[in-house]
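Got a structure for you, written out below as structure tokens; questions coming shortly.
Every protein chain except one is present and positioned as in the full complex.
So, chain A:
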Amino acid sequence: MDPTARFPGAATRAQVEGVPRIQQDAFFCGPTAIAMVMQWAGSDIQQDQIAELAFSPRAKGTYQADMIGSSRRLGQLAVEISTFDQLLTEVAAGHPVIVFQNLGLGIAPVWHYGVVTGYDLERDAVYLNSGQEDQMVLPFDLFQRTWQRAGNWALVVLPPDDLPVSVAEARVLSAAAALERVGQLRAAETLYQTGAKQWPDSWLWQFGLGNALYAQGDLRDARAALRRARAIAPDVPEILSNLAHVEAELGG
């Protein structure tokens, strides 16, 4: 593959600064990958804390679904991506991306999570933090093979005030609702606010914000958010119903 020809629209090179290289404990590449991206975002969480939420002892590894679930339970925006273009776009925007790879063969798979921290089209290199102290450097071809063998699974894990750039609005909305679902209400509130600024004509952000504020007991701000939702979309029954509910609780 000639990377420059294959990705004509992409920035020639990109490197996300400050992603720590953490030496993984045995079998903990999943928790380590999440720890790396969360520490990059300012957290001081450790891999063993994440392992409690994500690791499966019998399988001696971490399932992709639990990578998503544990990130959410830790208050992060977690959204899957699946194309090489999305991957390069996120990295070029300054976001490290967790990738799932089969570093071995179909017949003898070696499943592994790494974090893509950069790439260089001209040097034909994809840079990963991979649970070892040295950086892993793969040519584009090889990276693609290992990634494709693992179903092209990748996860963008970000703090809730930083939006992914290669993902449709509805997917980010779902990630926000998922934060509500696990009770990470403050994080959900932040994400709804961030989304509302990015997509001001979309009532669902104000609606979600209203619900997240209500769930935290902040009725006045919840009412304000729902009123903003209603101003954007006056006829949506869900908005009217929730607004009526909040207003009733506030005593009209």
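We take it that a residue touches a chain if its C-beta (ideal position, glycine included) is under 8 Å from a C-beta of that chain, and two chains touch if they have at least 3 such contacts; residues count from 1.
As a convention for this text, contacts and distances are computed from a predicted model.
Colleague: Looking at UniProt, which of "PA2779 family protein", "Beta-glucosidase", "ABC transporter permease" or "Chemotaxis protein CheA" names the chain we cannot see?
Modeller: "PA2779 family protein"
Colleague: Where the complex has a chain not shown, which of A:45, A:182 or A:224 is the residue touching it?
Modeller: Considering all chains, including the one not shown, the answer is A:182.
Colleague: Using the touch definition up top, pick the residue from A:7, A:40, A:111 or A:127 that touches the left-out chain.
Modeller: Considering the complete complex, A:111 is the one touching the chain left out.
Colleague: So one chain is hidden, and I want to know which residue out of A:136, A:156 or A:196 touches that hidden chain in the complete assembly.
Modeller: A:136
Colleague: Which chain A residues would touch the chain omitted from the figure, given the whole complex?
Modeller: These residues touch the chain not displayed: 24, 26-27, 29-30, 52-54, 56-70, 72-73, 100, 103-105, 107-113, 124, 130-132, 134, 136, 138-139, 141-142, 145-146, 150, 168-171, 173-174, 176-178, 180-182, 204, 207-208, 211-212, 214-215, 236, 238, 241-242, 244-246, 248-249.
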